[in-house]
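Of the protein chains in this complex, all but one are displayed in their positions.
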Amino acid sequence: MSVSTHRRASGATLRGRLEGVDRSLPVWVATALAIVALMALPLAWLGYMSVGAEQGTTFGHYREVFRDEALRKALWHTLVLAFWTGLVSVALGAPLAWLTARTNVPGKKLIRALVMASFVTPPFLGAFAWVMLAGPNAGLLNRMWRDLTGATDPLLDIFTMSGLVFVVTMYTFPYVYIMLANTLALIASDLEDAAAIHGAGRLGVALTITLPLVAPAIVSGFILAVLQALALFGSPAILALPAGFHTITTQVWSFFHFPPKVEQAAAVSIPLLLATALLLLMQKRLLGRRGYATVGGKGGQRRTIALGIWRYPALAAVFVVMAGSIFLPYAVLAKAAFARAWAQPLTWSNVTLANFTFTLFEYSSTKAAILNTVELGLATATMGAGLAALLSYVTNRRLVVGHQLVAFLALAPVVIPGVVLAVALFIAYTRPPFVLYGTLAILFVAYLTKEMPVGYAQSDATFRSIPPDLEEAGRILGAGRLRVLRDVTAPLARSGIIAAWCFIFIGVIRELSASIILFTPNTRVMSVVIFDLKEEGQFGAIAVLGLAMLAMTFATVSVVQAALGRDVLGVKE
Amino acid sequence: MIRRILSLTGLVALMLAVAVPVLAQDARVEAAKKEGKVVWYTSLVLPSAEKVAKLFEAAYPGVKVEVHRTGSERILQRVMQELTANIKNADVVHTSDAGHFVFLKDKKLLMPYTPAGVDKFPPGFKDKDGYYFGLRATVTAIFYNTKLMSAAEAPKTWKDLLDPKWKGKLVTAHPSYSGVVATHVLALEKQYGWDYFKQLGQNKLMIVQSAADTPTTVVSGERIVAVNGGEYSAYQLKKKGNPIEIIYPKEGVPLIVSPTAITSFAPHPNAAKLFTDFTFTREIQQVMADSEGLYTGHPDVKYPTDKPKLGDLKLLSADAEELQKRNEEIKKRFVEFFGA
Partner (left out) sequence: MPGVAIKDLARHYGGVAAVDGLSLDVKPGELVALLGPSGCGKTTTLRLVAGFLKPESGEIWVGDRCLSSPSAVVPPERRRMAMIFQSYALWPHMTVAQNVAYGLRFKRGLPRAEREKKVGEILRVVQLAGYEARYPGELSGGQQQRVAVARALVVEPEILLLDEPLSNLDANLREEMRFEIRRLHEEFAITTLYVTHDQGEAMVISDRIAVLERGRVAQIGTADELFHQPRTRFVAEFIGKTNLVDGMAVKPDAIAHGPLTFRVASDTLVPGAHVALSIRPHHIELVAPNAPKEDGVNILQGSIERASFLGETVDYQVAVKDSDLVVRVAAPAVARLRPGGLVGLRIPRAACVVLAEG
């Protein structure tokens, strides 16, 4: 009797043990390991390469790099570019955000759509367009200026540092706009009213209440803009090189010119990486401060400020900015696409479809590049959105030990500028055990890594909004974790994941700074072809490909907006 | 219309010309067809390269040409970068930097192959060991925009360009991209020393990459004068009616012979040989002279009459060995004087 009871009990425990094994665990562990591998291998190689010598280690590469006069200049130019871009982005983005969030400026929807368009326009296309607009002699604006005024000096010279800052800013100010518009939308007017009741004037309220409340958002927008400018390759390559100066990114790129100096590229990359990481840390600190949390509350009513007679002048000012980022560049691209000679007026004899026929049918690289781009876009977006979804699921539901590390790694690529990532990947994947260079796979890995933060942030927000109860309700009724993921979580997360997919896709098709180092002739993508054509001066073909890229981008954007039911910028009405 | 018919008949004639001969050729054509394609890393400007490829594909249906066009220096970069990852992609390599071929030959990356018919080419077009041969030649010259400047005002000599009055009006291509310009820089350095470039650098030149982009920059009016560039590109633009004129300085013009070679690792060796032979036929060499404005080593090629004969020009040349040895120096100095 007692024996049989004993056996029953221990049998039950054993069965309990077996039943206790969570069959979905391998999936989560594999997911976590994937992100570790994705990040760790290239970064380890990068660090190793920068100190690697024939024997042992050396800081010789660093010494060489920082002793080099040309490099120090490039570093200085990068700092100047980044700082001014940040500043001007705030100067443009902040008033725009205020106008749309707080005032009765007309056409808010249109303004937001235009800011969104600047946000998704590949900056190198903008730079290219501005070459045609504001080249000091041939630039269309300068010609008009000369014709109108009879002046001999150009109005604008885009091949200067200020020209570069201007063009980069045109596509960077949306970062400030987004940060600020979302914050302003959360500050209740009663906070401001409270100050007004205590006798503060209008300006006083703005200075003592509103400004301190939005200051973290402004500074963090500034930092985001600086980060963009630090990492950018295309615009400096198009505008700074003709003017005879380098930035760090173009310098890293030129280290790959024959004979390649990969070690030096690595040695320059590491400080750039650290600088970026430091800036992001600052931004995080700022946003994590207590004061900002009160802004995050639902808050009360928000009053719109009547601009009175300034309504239309304000709108006009907005349009001036948008002319710089959208209207003029798009128009000149369209003109170049249809013109025999872009610098000549678009008369009948100058109109042609030859650029289209050449680019789309005769130029053998086009088709392959478009196919590669689409293929990579689809693959990266699908894999990326999937992996990001799994990762954010793992971290949200704390499915593995070290989930904080997983979250950190998924967001870590934010601090890695494209060229740095490319250098790291180039080093990692041109040698065993994984030789990926020369295949689309290396670009795929690069894009997957680079876009992971975007995908992760989007799906993290999605999963946060799905209460765990809903999954637990499925579990207790008999569904395994993976089954619940399929039946409950996935359908609820769908639109969020579609949006992540689209964000990644948009990011991939415009990617230049990593691609330019990682491509081989067989694995060229659209952005690289555009860059190659730029080096050869084939303006018409660039314009055609550029328009194709914009068309793909905007098609994707409209899918996101449909999926999310709101605009891409995340700015509430 | 008439031009189109002419070029069509030209094409038919060409097809006949290559289709008829030698029977041994048949075996090679078959082998090439089996390989299916030839991969051509070329610095010949894009439209010209695509045209040669189309002609070849028309002559040998079933063998495709994969054109990978970029600047000479980038071609070497890519070939070497690919080899570090053990990628063997290029069959035929063609750049305007003869130094590359010295380098590649030393590294045993070239296949000795003498294309049919090159025995009649002048010595400057032939490697003594039979690895590479000059497919085409051009000179570098000064170009200016005829709408923005009269012939009288235009600079006449290389030294004229040093005049500070040209400040902000000049454009140069980049020796880190263009083999034509790398060769050009060396040829002028030997003539005038680095000092020439140091002074030129004072004039704040606009820097483009390709030697084909200096004439387009002049045509667009962005700069008035190009201090170097592929004369054939300028010639093509001029022939199409663009406001550009070419000046061949009396002190001499650097001659750039652009060699071609088959790689030792060519994945499609038969197609590569077939293609290389094809590019050295009189017909293709004539196409290069006619529509592209290039010079060639082929003795039977007739040149357009609106262009000086090579024999009439004083030619400055740069030795391939030296070009190879001083490759890094050229690029470094250029960056030093011009900024980027």
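A and B are the chain letters, set down in written order, and residue numbers restart from 1 in every chain.
What we mean here is this: a residue touches a chain if its C-beta (ideal position, glycine included) is under 8 Å from a C-beta of that chain, and two chains touch if they have at least 3 such contacts.
Computed from a predicted model, the values in this text were never measured in an experiment.
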{"item": "In the full complex, displayed partners of the excluded chain", "value": "A"}
{"item": "Which of A:Ala30, A:Leu207, A:Leu371 or A:Ala473 contacts the chain that the document leaves out", "value": "A:Ala473"}
{"item": "Footprint left on chain A by the chain that the document does not show", "value": "8-9, 12-13, 15-17, 19-22, 467, 469-470, 472-481, 483, 487-488, 491-492"}
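Assume only the chains that are shown with their structure count from here on.
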{"item": "Whole-Å separation of chain centres (CA-atom averages), chain A against chain B", "value": "39"}
{"item": "Residues of chain B defined as touching chain A within the complex", "value": "39, 41, 45-47, 50, 53-54, 66-71, 73-74, 76-78, 80-82, 84-87, 89-90, 168, 176-177, 204-210, 212-213, 216-217, 219-224, 242, 328, 331, 335-336, 338-340"}
{"item": "Chain A residues within the chain B interface of the complex", "value": "70, 135-139, 159, 240-246, 250, 254, 256-260, 341-343, 358, 362-365, 429-431, 435, 437-438, 520-522, 532-533, 535-539"}
